[in-house]
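Every protein chain but one is kept in place in this view of the complex.
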Amino acid sequence: MRTLHSSVAALLLAAVTACPVHASESGTVQTSQDSLQPVTNAGEKKLQFDWPMLEIGTGEYAEGPTGVTVFRFGRKVMGAVDVRGGGPGTVNTDFLRLGYNYPDLDTVVFSGGSWYGLEATTAAATALKDDGVRGGHWDNVALSVGAIIYDFGDRRLNEIYPDKRLAQAAFRAAQPGVFPLGAQGAGRSARSGQFFGCNAHSGQGGAFRQVGPVKIAAFTVVNAFGVVTDRNGNVVACNPGEGWPKTLRPTELLAGMPNSRKPGWQPPKEAGRNTTVSLVVVNQTLEPALLQRIAVQVHTSMARGLQPFATEYDGDVLYAVSTGELDDKQEGALTSVDLGVIASEVMWDAILSSVPEQPRAMQPNKRFKVAAADVTKYQGDYKFSEFVSVRISEQGGKLVAQATGARDAFAIKKQAAVELQPVAQGDFTVPGRYPLNVRFADGKLILNPGHWQQIGVKSAQ
Amino acid sequence: MRTLHSSVAALLLAAVTACPVHASESGTVQTSQDSLQPVTNAGEKKLQFDWPMLEIGTGEYAEGPTGVTVFRFGRKVMGAVDVRGGGPGTVNTDFLRLGYNYPDLDTVVFSGGSWYGLEATTAAATALKDDGVRGGHWDNVALSVGAIIYDFGDRRLNEIYPDKRLAQAAFRAAQPGVFPLGAQGAGRSARSGQFFGCNAHSGQGGAFRQVGPVKIAAFTVVNAFGVVTDRNGNVVACNPGEGWPKTLRPTELLAGMPNSRKPGWQPPKEAGRNTTVSLVVVNQTLEPALLQRIAVQVHTSMARGLQPFATEYDGDVLYAVSTGELDDKQEGALTSVDLGVIASEVMWDAILSSVPEQPRAMQPNKRFKVAAADVTKYQGDYKFSEFVSVRISEQGGKLVAQATGARDAFAIKKQAAVELQPVAQGDFTVPGRYPLNVRFADGKLILNPGHWQQIGVKSAQ
Amino acid sequence: MRTLHSSVAALLLAAVTACPVHASESGTVQTSQDSLQPVTNAGEKKLQFDWPMLEIGTGEYAEGPTGVTVFRFGRKVMGAVDVRGGGPGTVNTDFLRLGYNYPDLDTVVFSGGSWYGLEATTAAATALKDDGVRGGHWDNVALSVGAIIYDFGDRRLNEIYPDKRLAQAAFRAAQPGVFPLGAQGAGRSARSGQFFGCNAHSGQGGAFRQVGPVKIAAFTVVNAFGVVTDRNGNVVACNPGEGWPKTLRPTELLAGMPNSRKPGWQPPKEAGRNTTVSLVVVNQTLEPALLQRIAVQVHTSMARGLQPFATEYDGDVLYAVSTGELDDKQEGALTSVDLGVIASEVMWDAILSSVPEQPRAMQPNKRFKVAAADVTKYQGDYKFSEFVSVRISEQGGKLVAQATGARDAFAIKKQAAVELQPVAQGDFTVPGRYPLNVRFADGKLILNPGHWQQIGVKSAQ
Partner (left out) sequence: MRTLHSSVAALLLAAVTACPVHASESGTVQTSQDSLQPVTNAGEKKLQFDWPMLEIGTGEYAEGPTGVTVFRFGRKVMGAVDVRGGGPGTVNTDFLRLGYNYPDLDTVVFSGGSWYGLEATTAAATALKDDGVRGGHWDNVALSVGAIIYDFGDRRLNEIYPDKRLAQAAFRAAQPGVFPLGAQGAGRSARSGQFFGCNAHSGQGGAFRQVGPVKIAAFTVVNAFGVVTDRNGNVVACNPGEGWPKTLRPTELLAGMPNSRKPGWQPPKEAGRNTTVSLVVVNQTLEPALLQRIAVQVHTSMARGLQPFATEYDGDVLYAVSTGELDDKQEGALTSVDLGVIASEVMWDAILSSVPEQPRAMQPNKRFKVAAADVTKYQGDYKFSEFVSVRISEQGGKLVAQATGARDAFAIKKQAAVELQPVAQGDFTVPGRYPLNVRFADGKLILNPGHWQQIGVKSAQ
């Protein structure tokens, strides 16, 4: 399990006042999609690889946060699909299933936003047309396939989704050989492990391997109901339940089901939707039936790195693509079985690379005294979206917070006020299994300042 | 077969100068999607029926022409899908196939624009969210499914497609009980019968029947490679080959294949893509397997009214929806078999109602003399789109036309100039199996003036 | 509609005493499958065609009657399958769906006996092994696919099914170029039109066409819930309801549903299962996706010749096979679309050829007096199977019949005795929509003497 100490997280905390906070610019809460600014190809940690035929672009709306990841190919390619999840959102899979032996596919698009995010997939096709790359001639129509993850619910305090504008920005920012890892692109607000109540931040992962002339790349946006498991059989990211050991093994947790789940704990209804969407790309030609086999074999193999996998609450989809640059009769080409085996391992690498540094919980500092002026200043109503607002008030000399809109704000519930425990100047925390970092800055209330921050704007009084 | 004489067509011809010609407003050819104006719920001939739960809206860009048809339901409904064609474009069919026994579907969207037109389907989902009807809670996410037809190629001289803006306009214009028949909405530039070279204008059809408490509606956008066939076994619309009888029977044509096809004639490569997309709606509850059965049975039955059907060059898709208003245990509810049989007949009615009045070919008038001044005035280069231009010039006292862009303009080919035979003041014709009506008006060249007109704007000299 | 007058039927009636009646040999009712004698390649009317690669054998148990039809190929061939019905019985379709681009299929087997009849499909595979044609090496394992029809219920008075022994006899009797038409092989007890209460005898049909070098054969066992429809739109075989016109058009019957069905009449529960199983064979190579397309297109087209089709009560399955003798690059090879269109017409021919001559109803002869000695002689209990027995007795000088076992015997019901109306020496009839011919001969009671006869053996007193 990743520890909560992380220099990157620390940096993010430090840097928060420098973050571009679009909401604050106008002093109003962002609710319209139209005013959001696409951020493309963001992220510090990136997979780099040599494959000019494969270009990748990401787009994000920081206010969600949510995003999209676009894969585009230097020419039309062959595609196959395997749907295994209980709640998929897809575009154009029926065409792929026909199994024609000619290349037709242009782009694969993953995005957040649940079914709304499918707009990103169709947007890639129309971008290809609007940009004059593809047209209306029957053998030149752009084919874009895609799938989405559910990143609403209790992941964030708004329901911004990746839209046409964001997807086309990502599409146009696509570049070869670079793939942002972690909570970026379509995986911007992904989460994993809710089956065990882990509520771990997740993201998108990628890996690449070259075996002789054969290139294999695997990408996945891990928003799984299950936990990410490494090759030693350990959980990679989880907010552990009370008394859970540091080294959690899903096989033990699972073997002990239903009792191994935190006693009395049930997945919240909000956990209702998850999904892992994935892509395997090879440069070797494969007849349609064998490309389909790669899709099936690799997708099935992911049950090792995500446990459980393919549940009713997942919508897992995997696309397999052959760019056809290497003829399968050529020296060094692999059998479909070996290709499937190796691609499965590359995919496991990709799963592991999807896990971002988990944010560090701030620690209460009992000796820190909040100045009375600050107590006064912080009080007020902060609006995060049309359905989430938080009221900060003073109770017995302590600052407390209570959600006043239609929904809770993470650990700040509607039901009762919760104390904000002081950490440092402007910083507070609400400890618990899912600790909440709280910051006051410039008349805004920032929950979980850093990569996944949610910003509430103080209402005029 | 429909005759070419039609009062409606005559009216259209007469009314052409009054047509809203967006291209002419600015004096430039429309190429950007962004400047197009949605026209909603257009059409003279409409199916009317009583079913408040089912709302329909259409949107069209006259400059294509192309369009979209949106079906939205008063609540979430059950859906099933059957894909039979060789080149489908679909959204979210994978979810429907899981066969959950609860309603989840919000809209069904059909559109032109080939795979680009799928943007219309995702746009209906995001409209539901943007309008606040649906949101991000896991059981309230909007589910939109859809399918498209190919209406590019030699159907029209541009590649405008139905986009998000058009689809959302259609979505917001939806109203219960009214469905425009013929070349409207998604069927705006549909065609049928190209398998036999018919090249008949086609459109969208709809029919409704109530049997006791059971409501059944069928809708279809007929863009079939095959011909539309009535219950007497006759072809309903076709530009006949030379020497073909007035009353064509597809069973005879088909039985005589390959010889019964016009000798030496092969479907042009441009015929490459067609598609018929359909929807059956019933108000009776049906368990998922039986709703699926309705989809299969009705879709299969369409082979009677469209011959041939479900070819490699079609992308046929049918959705079946149960609104669940009438419990299947209730008095008057039908068995799934009877429901399938009756719905199949309603669908045949819908197919037949899709056929628009075919345009009347103008007849050359050998006694009409074109004034010399007009000859001069008409000459010049007319641009229809970035890949279609036509040059009008004078040869031996006659006006001739030749395509000068990347593609032909119907009967005006790139290969050689063709004579424009005078009809009346400003009107000309190019006779043939596919006669072309030509009109000069206000510095524009209007091909096939009327419902399917294409407008070329004269270049500055 | 076929008339009831038929010289073949007459011959059958005349020849009945010469029929091999196995039941009578031992004086006991046949209930064990083991004592039944396979009859191979029976039937007068046969399709003949020139195609050495395609061998066909049929096997029948006359006591059912029921049977099996085996198609075997001179080498491994490519296969595809399309399942459209609501109650299929199939073997090895999953393998075909993988769409590998190499030939693997050895036999296609159709049979009666509902799911029990699938034993015939697996028996063809083991026959190939037992005979040393195929073995256990991984690329030489026999692949047999198949499908069945439901020919129990009220079709006959026993539940004999085609078993391994019968199927292997048919397999070993296979010969090229000959296919028995009508109520033979798998179609031995087929029926059609029960949706309208037609209860017409049906059978298996076949047709062949050669277009240049392309060979196309279609075979079908028509046991449809719907009626067979010819190219003029007329019902081909039906026991009409009272007052129904001689020339019935299904489109009218269907369009008028539910009222066009005989008032008050509903398909009996016994009608619960039907099925049409079909096979298309071409000699041209086709990539797997296109062979699949042929399967889909042809299967869909059958909705023209069988109305309704693909209902919940049908289990329709179609296999498509390419023997790969003619390369699709060769001169004269057809496009997949043309191939599909022509094969669809060949299939319609096959459907029409499946309809056997309907039996002639004997007419009551009021002047014929049954001798008192005969009345005495005929009386007694006749057993047809473990669940069907008939008691013949005398009431007021007339012979009456009543079913005494667990089930009815056609028009002879359990509920009440019915009068046997004299026709001639030993012959009687029970008139009605479904007239029953009755014959006493050699201590046996023969119902519907002739091709579909059922024989009851008199119990010892």
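For clarity, chains are labelled A, B and C in written order, and residue numbers in each chain start from 1.
Quick note on the criterion: contacts are C-beta pairs under 8 Å (C-beta built on N, C-alpha and C of every residue); 3 or more make two chains touch, one makes a residue touch a chain.
From a predicted model like this one, the values you see are computed outputs, not experimental measurements.
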Full-complex contact with the absent chain, from A:N101, A:S301, A:N365 or A:Q379: A:S301
Residue of C:Y161, C:W348, C:Y382 or C:F410 in touch with the missing chain, whole complex considered: C:Y161
Residue among B:P288, B:P356 or B:P435 touching the omitted chain: B:P288
Sole contact to the chain not displayed, among A:I160, A:I342, A:V355 or A:V370: A:I342
Interface residues of chain A (partner: the chain not displayed): 84, 86, 195, 211, 225, 231-233, 251-252, 254-255, 257-258, 267, 290, 293, 296-297, 299-304, 307-313, 334-338, 340-342, 344-345, 348
Touch list for chain B against the chain that is not drawn: 98-101, 287-289, 292-293
On chain C, residues whose C-beta touches the chain left out of the figure: 33, 83, 86-95, 98, 114-116, 118-119, 121-123, 125-126, 129-130, 135-139, 141-144, 150, 152-153, 159, 161, 163-164, 269-270, 272-273, 315, 317
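Heads up, the rule we're going with is that only the chains that are shown with their structure count from here on.
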Approximate Å spacing (C-alpha centroids) for the pair chain B, chain C: 43
For chain A paired with chain B, centre-to-centre distance based on mean C-alpha positions, whole Å: 40
Residues of chain A engaged with two or more neighbouring chains: 98
